[in-house]
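All remarks here apply to the structure that follows.
As you look at this complex, bear in mind that one protein chain is not there, while each of the others sits in place.
Letters are used for the chains, namely A and B, taken in the order the chains are written, and counting of residues starts over at 1 for each.
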Amino acid sequence: MRLTGRFLHLAMGCAVLLLGWEVIGRAGLLGKTFPSLSAVLRVYADAPRWALLVRSSAATLASVAAGYAVGISLGAAVALLAHLVPSLRGGLDRLAVLVNALPVIALGPVLIITAGRESTPAALAAVPVFFLLYTSTRVGLRGASPRLELVLTTLGASRRQRLTKLEAIAAVPSVFRGMKIAASSAMIGAIVGEWFGAPSGLGVVVLNSMQNFQIPLLWATVIVIAAITLSAYGLLTLAERAARRRIGECDG
Amino acid sequence: MAILALTGVTRSFLRRTRTGRRESFDALGPLDVEIGDGEFVALIGASGCGKSTVLRLLAGLDEPTSGQVQINGQPPRELQAQHSLGIAFQEHALLPWRTVESNLRLPFEIAGVAAPADRIGELVSLAGLQGFEHARPAELSGGMRQRVAIARALALRPKLLLLDEPFGALDAVTRRRMNFELERIWLEGRPTTLMITHSVDEAVLLADRVLVLTERPGRVRRDSAVPFARPRSAALMRTAEFHRLADELTAELEPA
Partner (left out) sequence: MRRLIFDLWPILLLLLLWQMWVSAAGYSSIVLVPPGAVLSDLLHFPGAYLSAALHTLVFALAGLGVGMALGLLLALAAWLCDLLAGLTTPFALLLSSTPVVCLIPVIARLFGYESRTELIAVALMTFFPTFVYCSAGLRQPPARTGDVLVVLHASRWQTLRLLALPAALPALATALRVGATYSVLVALVAEYLMQAGGLGTLFAVTMQQFQLARALGASALAMALSVALFEATRAIEERVAELYRAAS
């Protein structure tokens, strides 16, 4: 009964939200820059604008995927290095914090000129992904049960065997968790990267529609961004759960 | 004073099977138990037989599926409302951001009464923690935290004291010491007490009566009086009578 109650509340909440949106938009209660739900839906129904959104999504997703891949490989690799070489750890940890603090808007112009307009979104996506994957891989590798380590060492396992048979596997759930969170950051990086002059992408559409006062299109695009981020997050959550089940993770 | 009566009490739960169907399983009962004023009763039984459920029903934390739970002829909620119920669990359940003194003050704050001037000091002495009034739970050992938890349960001089394996998380040596501490504390006010434990020795050492529950669904299998005089000593635990009673009860715990 509790569960149906919560579901009902959720459904009611959604209904209120959507209804409120439509009403406020139509009545213009929040000004001209707050469109009604129907105005936004009409953008999706409009063939050329839908095609624009599809094309832009493809372009942005390509950058996101590239940045994601680079960020994950680098992040995990450097974390592995930090794990295997204790003396490098402190410095690499500090580096990761610093990388995370890098203002994307500062990197943007520099990258545009040095790396080109096309790769900037991917590069800006890679940066936060690197940090998040570095952190989660470090935490994951570190989290292998010390008792299990002891068991393996007593059985005569080499360092490499301990790594492959225990630590790397134990790190998988944490890595997936990092990948999940990194999806959102990758999107942000790519979109902001596009603001610096990328030829196409959802960020470009957002910027143009903002500057040209095309409010329904602006909102429609932002919703598409949200939907993509949410789906990616959902898929990665499923992947994380599958990984945890496969590893047989038991808490405590 | 607190006189407890459980009449025809059962408790069933709904749970989901692996196939997703909902089925009901009987955790407890039917149970008929009476506990007189000032009695110290120990409840023992195999894991999962419903001991904690009995405690939760008496505490008013749960409702029976059928039957009645009465304390002085009224539902447990009444005793709650009179702030006459004390409870301590295996987890100390102390508020980590409060000091020992402040934790002991909590029942008074909730009841909306000012703690009488020396009462907190009394409780600290009762717990044997003089000098630790301003310590936080993080600074105390497991045994010390449990002592605070029990002292807190007794703060408002409850008519009924409920203990759910209060020493389960402690090592054997500390546990034995805490058993004697509990008896000393209990003798001060002699509230009606129900204690759940896995240790037969602990039950025989502390209680006036030991109830043995069967496996799920738990029913009373044996109701033994413990004839030893109080206060009980470590020497008692070495006598033949003690061992005999403990062995009998242990035998009762074997599956039927």
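Criterion: contacts are C-beta pairs under 8 Å (C-beta built on N, C-alpha and C of every residue); 3 or more make two chains touch, one makes a residue touch a chain.
On a predicted model such as this, the values are computed, not experimentally measured, just so you know.
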From the list A:Gly28, A:Gly90, A:Gly116 or A:Gly143, which touches the chain that is not on show? A:Gly90
Listed residues A:Leu37, A:Ala59, A:Ala198 or A:Ile215, member touching the removed chain: A:Ile215
Residues of chain B (touch criterion as defined above) contacting the omitted chain: 59-61, 80-81, 83, 85-87, 89, 91-97, 106-107, 109-111, 136-138, 140, 145, 162
Spell out the interface residues on chain A facing the chain that's missing from view. 5-6, 8-10, 12-14, 16-17, 30-31, 33-34, 90-95, 97-98, 100-106, 109-110, 113-114, 184-185, 187-188, 191-192, 203, 206-207, 209-210, 213, 215, 218-219, 222-223, 225-226, 229-230, 233
